[in-house]
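Only a single protein chain was left out; the remaining protein chains are all shown in position.
We call the chains A, B and C, going by the order they appear; numbering starts again at 1 in every chain.
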Amino acid sequence: MPTALVRNGRVVTASESYEADLYVDGGRIALVGQGLSLPADTVLDASGCLVLPGGVDVHTHLDMPAGETRSADDFETGTRAAAFGGTTTIVDFATPEPGQSLLAAFETWMRKAEGKAAIDYGFHMALRGLGETTAAEMARLTRDEGVTSFKLYLAYPGVLQVDDATFFRALLGARECGALTLVHAENGGVIDVLVKRALARGETAPRYHALTRPPETEAEATARAIAMAALAGTPLHVVHLSCAAALAHVAAARERGLAVHAETCPHYLFLSTADYDRPGLDGARYVMSPPLRETADQDALWRGLAGGDLEVVATDHCPFTLADKARGRDDFSRIPNGAPGIETRMMLLWDGGVRSGRFDAQRFVELTATGPARLFGLWPRKGAIAVGSDADLVVWDPERETRLAAETLHMRVDYSPYEGRIVRGGPVAVLSRGEVVVDHGEWKGRPGRGQFLKRSHGATRPA
Amino acid sequence: MPTALVRNGRVVTASESYEADLYVDGGRIALVGQGLSLPADTVLDASGCLVLPGGVDVHTHLDMPAGETRSADDFETGTRAAAFGGTTTIVDFATPEPGQSLLAAFETWMRKAEGKAAIDYGFHMALRGLGETTAAEMARLTRDEGVTSFKLYLAYPGVLQVDDATFFRALLGARECGALTLVHAENGGVIDVLVKRALARGETAPRYHALTRPPETEAEATARAIAMAALAGTPLHVVHLSCAAALAHVAAARERGLAVHAETCPHYLFLSTADYDRPGLDGARYVMSPPLRETADQDALWRGLAGGDLEVVATDHCPFTLADKARGRDDFSRIPNGAPGIETRMMLLWDGGVRSGRFDAQRFVELTATGPARLFGLWPRKGAIAVGSDADLVVWDPERETRLAAETLHMRVDYSPYEGRIVRGGPVAVLSRGEVVVDHGEWKGRPGRGQFLKRSHGATRPA
Amino acid sequence: MPTALVRNGRVVTASESYEADLYVDGGRIALVGQGLSLPADTVLDASGCLVLPGGVDVHTHLDMPAGETRSADDFETGTRAAAFGGTTTIVDFATPEPGQSLLAAFETWMRKAEGKAAIDYGFHMALRGLGETTAAEMARLTRDEGVTSFKLYLAYPGVLQVDDATFFRALLGARECGALTLVHAENGGVIDVLVKRALARGETAPRYHALTRPPETEAEATARAIAMAALAGTPLHVVHLSCAAALAHVAAARERGLAVHAETCPHYLFLSTADYDRPGLDGARYVMSPPLRETADQDALWRGLAGGDLEVVATDHCPFTLADKARGRDDFSRIPNGAPGIETRMMLLWDGGVRSGRFDAQRFVELTATGPARLFGLWPRKGAIAVGSDADLVVWDPERETRLAAETLHMRVDYSPYEGRIVRGGPVAVLSRGEVVVDHGEWKGRPGRGQFLKRSHGATRPA
Partner (left out) sequence: MPTALVRNGRVVTASESYEADLYVDGGRIALVGQGLSLPADTVLDASGCLVLPGGVDVHTHLDMPAGETRSADDFETGTRAAAFGGTTTIVDFATPEPGQSLLAAFETWMRKAEGKAAIDYGFHMALRGLGETTAAEMARLTRDEGVTSFKLYLAYPGVLQVDDATFFRALLGARECGALTLVHAENGGVIDVLVKRALARGETAPRYHALTRPPETEAEATARAIAMAALAGTPLHVVHLSCAAALAHVAAARERGLAVHAETCPHYLFLSTADYDRPGLDGARYVMSPPLRETADQDALWRGLAGGDLEVVATDHCPFTLADKARGRDDFSRIPNGAPGIETRMMLLWDGGVRSGRFDAQRFVELTATGPARLFGLWPRKGAIAVGSDADLVVWDPERETRLAAETLHMRVDYSPYEGRIVRGGPVAVLSRGEVVVDHGEWKGRPGRGQFLKRSHGATRPA
């Protein structure tokens, strides 16, 4: 089995920071100490750098059908881009076709990843509704396939939205099999009325995307999902939380002792409604759901990340090309929802979080790796630098300057929402199970080397 | 025109209390002063008594179809019972049949009341959904017919429940025509799942009615309705609010300056879940929706009445005979929902509110007459003792003791939820537009003397 | 006894609005009706006008010593100005000299008013501390002299400030005699440190008055006073509440059912910190404590007035001449604290409250007359238009335009904080106990006609 030695770095975990060398054997961390002088197949010098657990991105949409098009990255390009950004594990969403069984959807997504993924991956399962066999399928996925989390949508009527009765039954079903329920929390019914009214008034520009999905619709749905999860007595994870009003509901629930968790995404931290007013169709680049919010919301989210009520930063990576975005030229509701982000998550969060003094490097590790790994049943294999854990490591130069640009980033999409932004701090080298996959900007990985991860039950708060 | 003189009483309004005689001419209050010595067709001596504005009950269900049966009081018996309790105005609910137009439903209810009502009455209109002509009908009812309030249900799936999109569109429609939206706030979807699970487990007794409609389902729906009303920019009235958790949402909304109003009912103030545990089918007598709650909820409601966040006490009078209640002998979900209350409202509230020191007589008048009259566009014709107002008056003996019992009460139903309870304070005489309709327990009114009230836009908080 | 007739007006009380003539006999309202044709000594035509209860201003400082100077209005000029503004009752503060007994201070203030006051008046008593005889004096003042409210200061260390132990003992003492405790809620200790630091840095301009008394110091003291009153089990009235943060504490306390009341003043509704930046010493005109706040605070106060958590609008009238204000030319802490307002309260509140649609005319009456009269034991003699109440009446032209200016106002002070502001709505005639004291801008009253009011226990919320 190949061995590796990462020398002279400062190891940072979610609770520690210390100078040490790491010796890797069989893809796992075998020895931690100073001045280790063991022979190794690979030796990396991390002088002047930090050594972090590889990032864990628990919200991606690779190779996902979306109406007449699909998300622009598949598992090959998407996972490679992830690795370039320091992320070594993703959890993607399998979504059944209407009428398709969960197990069939799981197989479909397994096939999408097979032979392509360059880093390790797992799956959540989306639920469009609850049929006769759904409960049994949920149990089987949880028990046998390591798919331990299920997502429902309170938005997108006629497509993915479920009604409250279905959502509540899904919560009860998840409780039965010990799975975690994820919610896309927006009130799709209200939004639908607002969208139709806007279009009827000729309000077709991208900025009406945000105006027809006001924060109150997200806050309401968040509160409703929490109320139902509390009634069902089962944990809840609120994905891509975007605004202060929704966060307030999460915080209140947690103070009452409820098992409620939440994630936000970098775009909600760095971008705002102002971006929708960019000229021409440029605003379409920022169309995702929930939409971008105000700077006061950004502040609240940063406080939530620092203070503990937001435990996960994920990307909701769902890129569409500018050509795809142009489908909504005359009607914002036809712009495919989503934006690229899988590669830039850690750089943005380091720059805005750690460098700006909002939180320390330990919290950064918690938010990008340890927290999501624990919540989604990947820890301690992932998200940790500890003897026995997978040697998913990032050698991180806290001072490296990067100018974000579509041209130099590795996602398969022809724009970046952060085009031109300069961030400090980024990965110099990335190891997946002890193998160097990125080395000073050079790709060393290969498609198909990524392994499917059967996840355990996540470590949620007591319900 | 006949005249009347009410002498020697203490007049109590929502803000005043003073000794004076009242002279009535043409059904209206003409003169207020001490020692009035005008000749009058009728002279009432109110010595030792208070003179209050006649009660305004804005939530009744007379002659209402309910599955295989109907509510036990029609407009004749119901309005007579109301008058016996000191209530001189009601606002009942017209509910279209599935597919029926609003205007047709209005006509139906007008016919139900015609020739029967012994006191004045108005109508709210219930909405089952929104068809193509609904908006126009709402506008016409509001403008031409004095039906200025519309009610929607977030409970009773498959029967009356509307989804969020419909509710939101109704709010926008009400805003358009300046009408007030009323909401029955319970999450019907969640409740439906809970009911089915309970029945599947063989939990069929009346107490499961309460256990399958937990306060969280009401609180959630209340919060959701408020959120949607805020988004629509239009006032909301929460009917029959029953629990502390829902009240907290109303209070928070009002503190934020929203135009949110709420009513509660006497049964939520005096009865509790303990009543469901009465032997045999006796618990069925207390089956209404929302169900009875805990004593801590009662305390919160009393505080809300005293402190201002609850502005209306109405009855939700919807009596069913014990034979009807027995339909649910083997299945609580088949018990017709509702209880009698139209006659006992003011006696109960005086005893529990004023006599217990929770609030003063002015607040009592506000809650039972002035507040509802203002909110529903009946003021100052109703709900006031003022020159020019209708002489709807109650001569109220604050010390009179009454033992509540089905046998002596006048509602057409064979039980009382308060059977045997002794209350102090009650009406000695009741005048409707200057005519004595109740005099020391004797009925002086007659069917058909009641007039339909075209209501104005209510005085809601600024939205 | 002289009689009067006010004809053709629209009477507005805290709960009613109706067209009627009022007949006054013996200083009291004797008869209310339409088309009254009784002979009367005085006949006033109120056509096109409202007839309101005379205003009740429960926070004034007339003839008050203040360091080397004193407030510019005495009981003659102050009460005359009050009447010109529609106010017919004041409650002023008697403040003992250090070491002086409460009874002696009461006598002092009785003498100040005697022969001078042109409208009726009562007194609160300020407490500098608690001596051996204080409890007995409080009991006697409450029982025998109609001084039923006591005020303590949590600000002004070394002058009026009491420590928490003293404040708590005073609350217990007030509870003992059924009196109401008033609190000036600012954290004087913290403010004192901030003031000294500012001065040490050379920050001497008026605007540092506001910067050294930040809203947090008021919010903290408000919360503390509420906590102590709750522990003592006795009602509390927070005077001159100025900011959203303090109001939030009051609102939360009331929602918990505590007997907490609060007033604000017109200057907090219409002026803001921006006024401190006026050129030269002009900012000194706005130096009062608490200081002016931000416009967001104004909004919160208006909502509180409309929604019920603020029940009283008083003036804290405490005028100082520009010469007096100039004492603080080089040191903001030497500017005498206070501003004129006794005359402009009702005009400002009508314009900003009723005309702006923030609340209706009934609420205006509640805030300016009925509410304060009830809370401070003057009702129903004052604050009501009802048979038997004092005929303190204002004939109010809702459309009359007034340009506020020191020159035309009647307070004995050479500036107005509202100089040049145009308000609509104002008194045409003012009656005190049936006597016309102001008639179309002409003074008809006389010094000394005002009577001392022995107040009852106020109608506070249940503690």
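Note that contacts are C-beta pairs under 8 Å (C-beta built on N, C-alpha and C of every residue); 3 or more make two chains touch, one makes a residue touch a chain.
This structure is a prediction, so every number in the text was calculated from the model and none was measured.
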Q: Tell me the shown chains the invisible chain touches, ordered by label.
A: A, C
Q.
With the missing chain put back, one of A:66, A:386 or A:406 would touch it. Which one?
A. A:386
Q) So which of A:70, A:303 or A:334 would be touching the chain we can't see? A) A:303
**Q.** Full-complex contact with the absent chain, from C:41, C:164, C:277 or C:330
**A.** C:164
Q.
So one chain is hidden, and I want to know which residue out of C:129, C:189, C:447 or C:462 touches that hidden chain in the complete assembly.
A. C:189
Q: Identify the residues of subunit A touching the omitted chain, counting contacts across the whole complex.
A: 11, 13-20, 23, 30-34, 251, 254-257, 303, 306-309, 357-358, 360, 362, 366, 370, 380, 384-389, 459, 461-462
Q | Hidden partner chain, residues of subunit C it touches | A | 157, 163-169, 172, 187, 189-190, 192-193, 197, 214, 216-217, 219-220, 223-224, 227-228, 230-231
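In the analysis below, only the chains that are shown with their structure count from here on.
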Q: Mind listing the chains that sit against subunit B and also against subunit C?
A: none
Q.
On a C-alpha centroid basis, what's the spacing between subunit B and subunit C, in Å?
A. 39
Q. How far is the middle of subunit A from the middle of subunit C, if each middle is the mean of its Cα atoms, in Å?
A. 58
**Q.** Length of the line joining the C-alpha centres of subunit A and subunit B, rounded to whole Å
**A.** 51
